[in-house]
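The complex is shown incomplete by one protein chain, all other protein chains being positioned as in the whole.
Note that the chains are named A, B and C in the order they appear, and that numbering of residues resets to 1 at the start of each chain.
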Amino acid sequence: MPSRTMIEAIRSAMDVSMERDDKVVVFGEDVGFFGGVFRCTEGLQKKYGASRCFDAPISESGIVGAAVGMAAYGLRPVAEIQFADYMYPGYDQIVSEAARLRFRTAGDFTAPMVVRMPCGGGIFGGQTHSQSPEALFTHVSGLKTVIPSNPYDAKGLLISAIEDDDPVIFLEPKRLYNGPFDGHHDRPVVPWSKHDLSEVPDGHYTVPIGKAVVRREGSAVTVLAYGTMVHVAEAAANDTGIDAEIIDLRTLMPLDIDTIVRSVEKTGRCVVVHEATRTSGFGAELAAEVQERCFYHLEKPVQRVTGWDTPYPHVHEWEYFPGPKRVGEALIEATAKD
Amino acid sequence: MPSRTMIEAIRSAMDVSMERDDKVVVFGEDVGFFGGVFRCTEGLQKKYGASRCFDAPISESGIVGAAVGMAAYGLRPVAEIQFADYMYPGYDQIVSEAARLRFRTAGDFTAPMVVRMPCGGGIFGGQTHSQSPEALFTHVSGLKTVIPSNPYDAKGLLISAIEDDDPVIFLEPKRLYNGPFDGHHDRPVVPWSKHDLSEVPDGHYTVPIGKAVVRREGSAVTVLAYGTMVHVAEAAANDTGIDAEIIDLRTLMPLDIDTIVRSVEKTGRCVVVHEATRTSGFGAELAAEVQERCFYHLEKPVQRVTGWDTPYPHVHEWEYFPGPKRVGEALIEATAKD
Amino acid sequence: MTEFAPLSLHVPTRPSPQDNATIDTSRLSPAGAVRRPAVDVDPTEIHDLAYKLVRVLDENGEAQGEWAAALEPDVLRKGLRDMMKTRAYDQRMMRLQRQGLTSFYMQCTGEEAVACAFQSVLEKGDMNFPTYRQQGLLIAQDWPVVDMVNQILSNSADRIKGRQLPVMYSAKEAGFFSISGNLGTQYIQAVGWAMASAIRNDTRVAAAWIGDGSTAESDFHAALVFASVYRPPVILNVVNNQWAISSPQSIAGGERTTFAARAHGYNIPSLRVDGNDYLAVKAVSEWAVERARRNLGPTLIEWVTYRVAPHSTSDDPSKYRAKDASAAWPLGDPITRLKTHLIARGEWSEERSVQLEAELDQEIAAAAQEARGFGTLHDGPKQSPATMFEDVYKDMPRHLREQRQKLGY
Partner (left out) sequence: MTEFAPLSLHVPTRPSPQDNATIDTSRLSPAGAVRRPAVDVDPTEIHDLAYKLVRVLDENGEAQGEWAAALEPDVLRKGLRDMMKTRAYDQRMMRLQRQGLTSFYMQCTGEEAVACAFQSVLEKGDMNFPTYRQQGLLIAQDWPVVDMVNQILSNSADRIKGRQLPVMYSAKEAGFFSISGNLGTQYIQAVGWAMASAIRNDTRVAAAWIGDGSTAESDFHAALVFASVYRPPVILNVVNNQWAISSPQSIAGGERTTFAARAHGYNIPSLRVDGNDYLAVKAVSEWAVERARRNLGPTLIEWVTYRVAPHSTSDDPSKYRAKDASAAWPLGDPITRLKTHLIARGEWSEERSVQLEAELDQEIAAAAQEARGFGTLHDGPKQSPATMFEDVYKDMPRHLREQRQKLGY
């Protein structure tokens, strides 16, 4: 099986989907001729023509709104928002329209569409190229929110998202596009080819939406992570030598609560990690659920390791980013015998 | 002291502020000549002229964006969004601009402004006149989020918000505009004049942002509530006879965690209530914080009583609304001896 | 530092309460005065039409000029009936709301011609993206009134299960896209739908609808940009009824220009039309739909009309406009105008009108009665609360099943 970067895997997912179903169309800013600023759609316009893969005006509201209309017509649009930080002008169309269409029409109209967006930090992108707005989607009923941590999942989940009959927000941790970044920014860059999960089949396959996976088994503490933080958590476990069980959530909504509960009941300790700001981040939801469902198994409070409650800074990238050191400290604290 | 409805209290806050500081300007859809669809700005245009209180085009993005520019100039704009459900087109200006201006300029430019919006359900308003989007603001660093539960606080908090040097989201539970609704929708409507906290001084006073208040002392369980749910929680405590301590948060960000911790350490039990959908609602943040800070005092998991994870329905208003019955059940469960 | 006088803010003045017309009469062209361009006209050649007013019916009810088509009397009688039925429907629904059978209602009084005539030129499969004031689109296609009333009453037979505020209809089969409640959002969706039709090499067209006030919303611009770039088969309707709740159209930027003119900067052809003139509406709609159908791209049409009724049942216009402002019917009552035309042609009479009115009132009353049998907002059969958890997603996820159980279902 060929080794693929996350970019190649994502591109392949769209390619396979466009090939199988001519109702799949792909568009967004710089997505057509150029193939996207991260090159995720490279070659698709050439292969499928400009009516199925095209450039869009710089209007996130227009992009999402047009996608809602296309989806209502019966297409399966895959819209790209150039950076998650720029989704806000399209947020109304996502929240008030895509998310609610099925409900408010009792299923008469639906919005089977995917909104892809690169998210997360670690690239010195400053406040407008680093955000992780997942909690702004998980609070909205009617949306599914997916975030892969590796090429295999990225392709399988994106195909699932495109085939899903509900609107899916597909967050792509941009720091993972070209390699499995574990937060050790001072070490040499590792390419995907060195990672097992870059083995990506050529053709069609799916990874189910709504299913988490245990990335690393352990008994001392459960770590709930997604996207880049899965790799950071692994590094933290290795660095500290703590026998952590690391769960890659993959889908935030609907959440695979069973996998989480099973693990926390086993370990009795739980650390939640994400890049987004702490207050009202998705970690709050995870902590709230875990303490509610596993209260009598918990030996320590659920801890959150997150981005600070500040806008994403430029020069302090690594002081802001919740790297292996901070996650490691939380693991130590969570497993300490008092 | 005159008894005032919440509407009158809010109007008085703007009146007093405009009188004291001619940099305060008030605008929004139907806000000028008509005085707002809820009449909160009635008479202000007449008194202060059309340059200080005026109608705005139906463009929430324009309203908030213009307010940011006015605030950067040195005014203190108070913008009204007709319903919180319609704030989404202005969300980018709130999140990417108002909230970050001070940080990204190291204080060179600031956005001292207030965005008022009626929120919450209980009026058969359907999905677009009933939402409680507070968690979408509390996740955003740089914003303060305030939500009063009575006329006295509404006036004092709104004056504080207008005088605050940071952008403040001011949520007004519309079901409270004309009376202290406790969720017993089948009982006769109670006017504010029957409620102590409708005694509102004529002139200038403030209620500090960032301070919660214990509305009802008790020892059996702590209830964290805000807006309409304060009254619902009181009803639930009375209905069940449970000795609940009810905290009216008043400000969600910055949160008065001390008052919360003090109470939960005393009661050992905690129920969080809000109207917003459950997943990633502000209750998640409260539960996460409480379990983290009061873990060894908690005898039961923190419970959340919230709106369901569906769009706000029309016909099922009362099945959706977290009324005294559901809150009461949670109180019973939280205080049950197992 | 400067020789300049102090600046001051311009806040548009309001229409004087004395001036009942509240319509800028300087831009009212006489019936028949405006030319009818070819459907493939270059948009720049008809910029002037954005500042005029296409009218067909003159004061005597005669059809005038190039836009006057030879229409069968039956077609016009159907149009008259549609408008009268729409008004009868509004009146009945107002009554139901006042009786407390539902929470809310919105009339389209005075604007019936716009939706009714527009619908008459569409084909099955075309899709409207309406606002809450186009009930005429359903009525003109003889959509079952019972079905509409069921939605108004949020009852057990409501096809959208009581989920939406009354008047927020949805009926795919009728080419009637779900009304959102959030203003403007549907405008770009219509463009997206039309783009999809073009992508699929279909022949169906879309129609977007928006009010004068809502043209200020962001999605109006998004729609025009996308329509300009991809030239999809869409008709961009702006219903200028002069008011947005309490705000006159000047607050939306209509003080010294027209909403039709907005299209110019996007190279989209546009027309300004007397929306109370059934014949003008029908003729211009036909023209625009033909353009769309021939792959000639979008057309923007400003329908000039007047909101005779209050904004909604929650509104009290006496607080912001002269009490008799609506009574003046600035452009005339569209129903009366078409009736006069038919009578002038010898195809109708006052008696038949009176009779039809009674008949329609009967018909609507019967439908309302039937709908009440399925329950009302507060009484009788209604959707089970269990249904509240359905259709959030196609398949109900676990957390919603849990929540449903918690509610006891």
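In this text, contacts are C-beta pairs under 8 Å (C-beta built on N, C-alpha and C of every residue); 3 or more make two chains touch, one makes a residue touch a chain.
These figures come from a predicted structure and were not determined experimentally.
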- Note on the structure: In the full complex, the chain left out is in contact with A, B, C
- Task: With the full complex in mind, choose from B:R52, B:K174, B:H231 or B:R250 the residue touching the hidden chain.
- Result: B:R52
- Message: Can you tell me which of B:Q45, B:S141, B:S263 or B:T310 touches the chain that was removed from the display?
- Response: B:S141
- Using the touch definition up top, pick the residue from A:F54, A:F137 or A:Y177 that touches the left-out chain. A:F54
- Task: Kindly state which of the options B:D165, B:D196 or B:E217 is in contact with the chain not pictured.
- Result: B:D165
- Taking the full complex into account, what residues of subunit B touch the chain not shown? 23, 25, 51-52, 56-57, 59, 61-62, 65-70, 72-75, 77, 89, 92-93, 96-97, 100-110, 141-142, 144, 165-166, 210, 253-255, 257
- Chain not shown, touching residues in subunit A: 29-30, 32-35, 37, 50-51, 54-59, 61-62, 85-86, 88-89, 124-129, 278-279, 308-311, 313-316, 319-320
- Message: Could you pull out which residues of subunit C are in touch with the chain that's been left out?
- Response: 1-2, 4-12, 47, 123-125, 195, 197-199, 201-203, 216, 218-222, 224-225, 228-233, 250-253, 255-257, 259, 261-267, 293-295, 297
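One rule holds for everything that comes next: only the chains that are shown with their structure count from here on.
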- Note on the structure: When centres are defined as mean Cα positions, the distance from subunit A to subunit C in whole Å is 41
- What whole-number Å value describes the gap between the mean CA coordinates of subunit A and subunit B? 31
- Determine the centre-to-centre distance between subunit B and subunit C, using the mean Cα coordinates as centres, and give it in whole Å. 36
- Message: Among all residues of subunit C, which ones touch two or more of the remaining chains?
- Response: 161, 163-164, 168, 180-182, 218-219, 392, 399
- Message: Two-or-more-chain contact residues of subunit B, please, as numbers and ranges.
- Response: 61, 85, 88-89, 127-128, 279, 309-311
